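Left out: one protein chain. Kept in place: all the others.
What follows is chain A.
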Amino acid sequence: MNVGKGLNVLLTALFITLFFAFLFGPLVIMVITAFNSSVFPRISPWDCFTTDWFRTLAGDRMLLSGLLNTMIIGAGVIIVAVPVGLAGALALAEASDRLRSILYTVMIVPILLPGVVIGISTIIFWNWLSYRLGDLEFLTDGIFLSILGQVTFIAAYSMLVFTSRLQRYDFGLTEAALDLGATPGQAFRKVLLPFLRPAIASAAVLAFLSSAENYNTTAFTIGAQSTFTTVLASKVRYGINPSISAVAVIIIAITLVAAIINEVHGRRRHALLSGGRARARIMGNPILCIAGHPAFVALILLVAIAAAVVAGGRYDSSVCTARILEEKRALQEKLMQQMTPAAPASETTPAPPPPPTSPPSTGGGLNPYSGVFGGGSLPGPANPAPPATPPSPSATSSPSAAGQPTNPYANVFSPGNLPGAAAPSSPPAPPSTSSPPP
């Protein structure tokens, strides 16, 4: 009996661990990669702790303008989709049973339609309309079209939110307001709307989030402009670096902060509303009263984040990155030296580079490859493909990081020095294209 129970507990614990690992594992890994100086987002091998990727991000014009567009579109979607959704929900609530099921189906269709279809149909329709009306520019503007395209299905989301709230509404309250002399407008503003306030807030948040994360509709409607998601998508296509992880860190941080504040607010509200002892406990104790206040918690979190940003901003990883670069360069150097005698058909003998300041400790040289594959001492992966963490664009722009390491690399990257033909044309090229033949 007891054994079975113990096993049960163990299995449950195992399941929960696996479940959360599945849920949060990728996020944790991604967050860690944001702080690794390796040009490709990865956690092992660990190069250097760095905050440079956030600087890279802050300097990314495309991403920032995309973010601005996302904000504008999100705001527009909230302004249009929430009232439309509310109107739909009210129509549903007041329709007769038969009409209701028909209306519901019609309203829900945009959610079921593929986003791509909505995107394409939006452009076609508005382009046609713009053409008909005599080339009205704004009708084919990317942001305008994206708002309309997204509203098509996000309004249905808001409608669902409002519908569930309205199910708990006693329409007798509206009747009571009318009976007491309110006009229908007053009854709506003073009785129904206050009741719907929580639903309005959640519909707005939901609308903004669905708008911000939408890709498949936006990809069509945005046209020549870009949003945050389309920029991210193009980054993935053309090669990523850990600044994407930095984006993730920022988003996760914002989500966490919002969730914590919301939770604190909810608990406090619950305790205050339930009255009695819980309320007395909060109101009676001045420390608890302040410490439990959502504004106070928000302040603490903001201070913590500000501190993290300042500390991160001061942190200089250039020494460490320089050292890693140096190690890799030295390794490569060594490899090339070992390869040279074995490569009879090399046209040019590479000029011996300046001697490495700290050569890899695996000396020996019994087998030219023992050092490479021997593990342990090597900082880089077995394949020395990424040529010693080339300075990323932003790294070169920051003076402290740029100054020193450029010189030693002049030799390595100068095409003339390389035995192979394929030489990376630009230093920050992604790993796949930059593997120089050793």
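Heads up, the rule we're going with is that contacts are C-beta pairs under 8 Å (C-beta built on N, C-alpha and C of every residue); 3 or more make two chains touch, one makes a residue touch a chain; residues count from 1.
Rule of thumb we're sticking to: contacts and distances are computed from a predicted model.
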{"item": "Which of \"Ferredoxin\", \"Spermidine/putrescine transport system ATP-binding protein\", \"Amino acid/amide ABC transporter membrane protein 1 (HAAT family)\" or \"Serine/threonine protein kinase\" matches, in UniProt, the chain that is not displayed", "value": "\"Spermidine/putrescine transport system ATP-binding protein\""}
{"item": "Absent-chain contact - pick from A:Gly6, A:Pro45, A:Pro114 or A:Pro194", "value": "A:Pro194"}
{"item": "Sole contact to the chain not displayed, among A:Val31, A:Met71, A:Ala95 or A:Leu178", "value": "A:Leu178"}
{"item": "Touching residues on chain A - with respect to the absent chain", "value": "170, 172-173, 175-183, 186, 190-191, 194-195, 275"}
